[in-house]
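One protein chain omitted, others in place.
As written, the chain order gives the labels A and B, with residue 1 at the start of each chain.
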């Protein structure tokens, strides 16, 4: 157990080696959130209702969706592909730690750092926009699906990194994956706003279960 | 051709603080004096060896002369230009070969890089073909130019690198550790090439190395630098006479001699029967030789100059 704690704290430390880099990363996350809020505020300027959402419920959704997406998506697995390509992966395989657990611990560290700072950024956004946040209603199911989402995300990311065993083209499939993820996971807008047939098709893929479902549940729509 | 007067270069680097916040708000800087009022002059058609340990300031000097780095203070004049201005007419006359770093396009044959440089340096077609032929034959590398660079060995790549860098027949060439990392055979080839090139094209060459062999074989004049200061600037032969106070005396013994008797002659550097080597002060040579004649039964006796490496080492450690 102690060794996992060591892995965890070491990963956290890595973030603070390059301070400026770290700050700029957080600024980027913040700007992203900012754009989303401005966008939806603008949409609700003329119409008080958008689909089945009011301004407050939409902004609440966006908040939960982004908390969850930041948590689920935080990962260190992309570096694995690089290690496979240049052979450094051997170092990790030779360690007396389960490969999967090792990287899962690193992922948890990434998520922890992400979440910690994200709450400050979120607080700033809430201060600026004063949305009336709906409190989460279905926390229990939300958490279950959250854990599920984290696991799905972890293994999907691993799969992507393992492409490195076959080719040096590791960034392009990941880039494609990230682009798809951007929308179909519902972090930009709630997926039930899509036309029904598309929504149905999407439900057959694993994407919505990354975080649309947890957020949706938290907002109490189920 | 090159005039350097009181050249000083100070690097300012940030020191990493102990905490996240101290780094952000209270940055501490560390100043490293890489060059301290360095002065020298180099004329045309000279091959000068620039030696010093790691961090002495050799590469910094060359980079300032080539216009890559900006001097903190002092005067630098190369071919009547201030190098940092990087005027096109200036850059067309110089070349810089950095060991272990290359400009060759990786996936393509070296010939493509040659042609790229031909365009960049605006070399005429005739001149280009002539130079490529001359250089490839000097290096015995005719068959290598069309192979993709990534398939060549390190030594072969170095040959291609040399040709690519010299396509425009520069007047002034800087070699920064050109033989580093190469096997002895390749080192030999590079040295021979530099020697022949200088003779044939009468270029001015500044060569840095921390392999004494490079300098011994190529340079008549050397500049010794350490910790940003010039320690010696002059003839390679003279440095021995000026700074060496000892000679190396090697005796090949006929029979085993008692250790105490051996030590009574002088300072033993090494003793592996039958050879014993002494380090003896110049002035004491006649006296010690006399002593050896009387006390040691020997088959052979040699008196040599102190190796240049030793002399340079003494210079670096500040002894005289």
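The rule is short, and it goes like this: a residue touches a chain if its C-beta (ideal position, glycine included) is under 8 Å from a C-beta of that chain, and two chains touch if they have at least 3 such contacts.
To be clear about the criterion, contacts and distances are computed from a predicted model.
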Identity of the absent chain, which is to be given by its UniProt protein name, from "Extracellular solute-binding protein", "ABC transporter permease", "FAD/FMN-containing dehydrogenase" or "RNA polymerase, sigma-24 subunit, ECF subfamily": "ABC transporter permease"
Full-complex contact with the absent chain, from B:67, B:178, B:228 or B:266: B:67
Of B:98, B:141 or B:207, the residue in touch with the unshown chain: B:98
Footprint left on chain B by the chain that the document does not show: 11, 13, 63, 66-70, 84, 86, 88-89, 91-92, 94-96, 98, 100-103, 105, 107-108, 112, 116, 119-122
Residues of chain A (touch criterion as defined above) contacting the omitted chain: 18-21, 24, 27-28, 31-32, 34-35, 38-39, 41-47, 50-51, 167-169, 171-173, 175-176, 178-180, 182-183, 188-189, 193-194
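Please note the rule applied: only the chains that are shown with their structure count from here on.
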Separation of chain A from chain B, taking each centre as the mean of its C-alpha atoms, in whole Å: 54
